[in-house]
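One chain of protein is taken out of this complex; the other chains stay put.
Now for chain A:
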Amino acid sequence: MSVSDIQPETNERRPATAGMPKLHMAIFAVLFVVLAVLPMLVYPVFAMKVMCFALFAAAFNLLLGFGGLLSFGHAAYFGGASYVAAHASKVWGLSPELSIIAGTLAAGILGLAIGALAIRRQGIYFAMVTLAFAQMVYFFALQADFTGGEDGIQSVPRGSLFGIFPVDSNEALYYLVLAVTFGGILFLYRIVHSPFGQVLKAIRENEPRAISLGYRVNRYKLMVFVLSASFAGLAGATKSQVFQLASLTDVHWSMSGEVVLMTLLGGVGTVFGPLLGATIVVTMQNYLASMGAWVTVIQGVIFVLGVLLFREGIVGVISKWLKRPL
């Protein structure tokens, strides 16, 4: 009797691999419509904050969920970019789109430098190296002149898009932020579903095998690290324009922890999980703010419950019920 006769086998058909599944397209479309009318329903600044964090979590998810790398220092890219963008707007007088690009590039370069060293280590050591470098960025922000120390960079002017369209009002800025974050999230989706993404998944699933097929896995890891850092930077740079502020909170290690929380709560390795996780965490912080220090306690309880009840995150569990990747 052969081994293959003993083990049960299911031959469940999966949807064709080519193109975006209709379900994903529908969810993105609904999401876009909801976001387009959202400023009429909620305070636009709050909605913009949610979108920035959703992009941040999605960028983090690219690294953890598809690269299999747990960074504990993503605040460095998020916050670093927010400082650079704030400085570019305030001191250099750049228009918002150029400041955001400057912040994103800075985060990418920072990611390249830190990533090149961190990917030589694995697992917990990788996480520790990223944390150590992020702490260096934090102390740099605390000590350097142009970062404003404890005060951060305040009252950053919003300026005019391309130097033409003023985005001083929250309503005008909202649509810029919507375009940037939604575009960023769609681009991250594309990365996951690209030839590169395919190799990335192979490396995550079985690294020695990917090596034996001739893939130089460290290059892929570095590339996904830089991409993740850049998009985290895009989120941070955009946030600095929204709040007209870059502060130590953005580079603090607790920010690195928060993005891990958002991603795990929503569902690591899913497309929509990080977006949901970010929405839940930001909403909680916003509406429970009056409870002061209790926010952290409530957040902790929700996280513990989340991990106990939904091991794969909320979207991960739903995806299992529906038997479809989400």
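Keep this in mind: a residue touches a chain if its C-beta (ideal position, glycine included) is under 8 Å from a C-beta of that chain, and two chains touch if they have at least 3 such contacts; residues count from 1.
Please note the rule applied: contacts and distances are computed from a predicted model.
Q: Report the protein name recorded by UniProt for the chain absent from the figure; options are "Aspartate carbamoyltransferase", "Cytochrome C oxidase, cbb3-type, subunit III", "Peptidoglycan glycosyltransferase" or "Branched-chain amino acid transport ATP-binding protein LivG".
A: Its UniProt record gives the name "Branched-chain amino acid transport ATP-binding protein LivG".
Q: Considering the complete complex, identify which of A:112, A:128 or A:217 is in touch with the unshown chain.
A: Looking across A:112, A:128 or A:217, the contact with the absent chain belongs to A:217.
Q: Which listed residue (A:49, A:74, A:158 or A:201) would be found touching the missing chain in the intact complex?
A: Touches the omitted chain: A:201.
Q: Looking at A:102, A:191, A:248 or A:315, which residue reaches the missing chain?
A: A:191
Q: Which residue numbers on chain A touch the omitted chain?
A: 1-7, 9-14, 17-19, 187, 190-191, 193-199, 201-202, 205-206, 208-217, 219-220, 223, 227
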